[in-house]
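I have a structure I would like to understand better, so I am pasting it below and will then ask my questions one at a time.
A protein chain is absent from this complex, but the other protein chains hold their places.
Moving on to chain A:
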Amino acid sequence: MTEAIGTEPTSTIRLTVNDTLHALEVPDRKLLSDVLRQDLGLTGTHVGCEHGVCGSCTVQLDGEPVRSCLMFAVTAQGHEVKTVEGVGNDPENPSDVQQAFIDCHGLQCGFCTPGFVTTIDAYIDENPKPTEEEAREAVSGNLCRCTGYQNIVAAVQRAAELRAEGARQ
């Protein structure tokens, strides 16, 4: 099958990311995570395992958290993708979830953090007042090797408080 390699099929896709529509020519097999990072320069989305377990690459697809390392970019066509930059990209004016992480010391190396932020950003709309147990459950699909989770769980509850207060619209 050597001949087939190097002449891989590509597609032109229209991809809406963080409310901006992009037209891209991408190989059919190229992962959404790679297209976000390499073609669109949105390097906030990180790749930790490439087999869908760690959750570092989590983005929202039509508001639902998904693993961008398990999706081909072509399959995201017609959907709304939101990355951590879409949750908030201004260090001077972080979103409620991002501010909650600062308040609670919810990150150390910061590599897995965008996946947590996108997950929680969606979750607190679904559950605006999580208990500690619910908060823990909400982030139990994402791996973090630094923080021991305690402060991330606290950040979920803090983020819900900030959203309820309408800290940032």
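One rule holds for everything that comes next: a contact is a pair of C-beta atoms (placed from the backbone, for glycine too) under 8 Å apart; a residue touches a chain by one contact, two chains touch by 3 or more; residues count from 1.
We take it that contacts and distances are computed from a predicted model.
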UniProt protein name of the chain not shown, from "Nitrogen regulatory protein P-II", "MxaA protein", "Aerobic carbon-monoxide dehydrogenase large subunit" or "Lactose transport system permease protein LacF": "Aerobic carbon-monoxide dehydrogenase large subunit"
Touch with the omitted chain, as defined above, among A:L32, A:C54 or A:A122: A:C54
Touch criterion as defined above, residue of A:V66, A:C144 or A:L162 at the omitted chain: A:C144
Sites on chain A contacted by the missing partner chain, in the whole complex: 2, 5-8, 27, 29-30, 37-38, 41-51, 53-54, 56, 83-85, 88-92, 94, 98, 101-103, 105, 107-114, 117, 136-137, 139-153
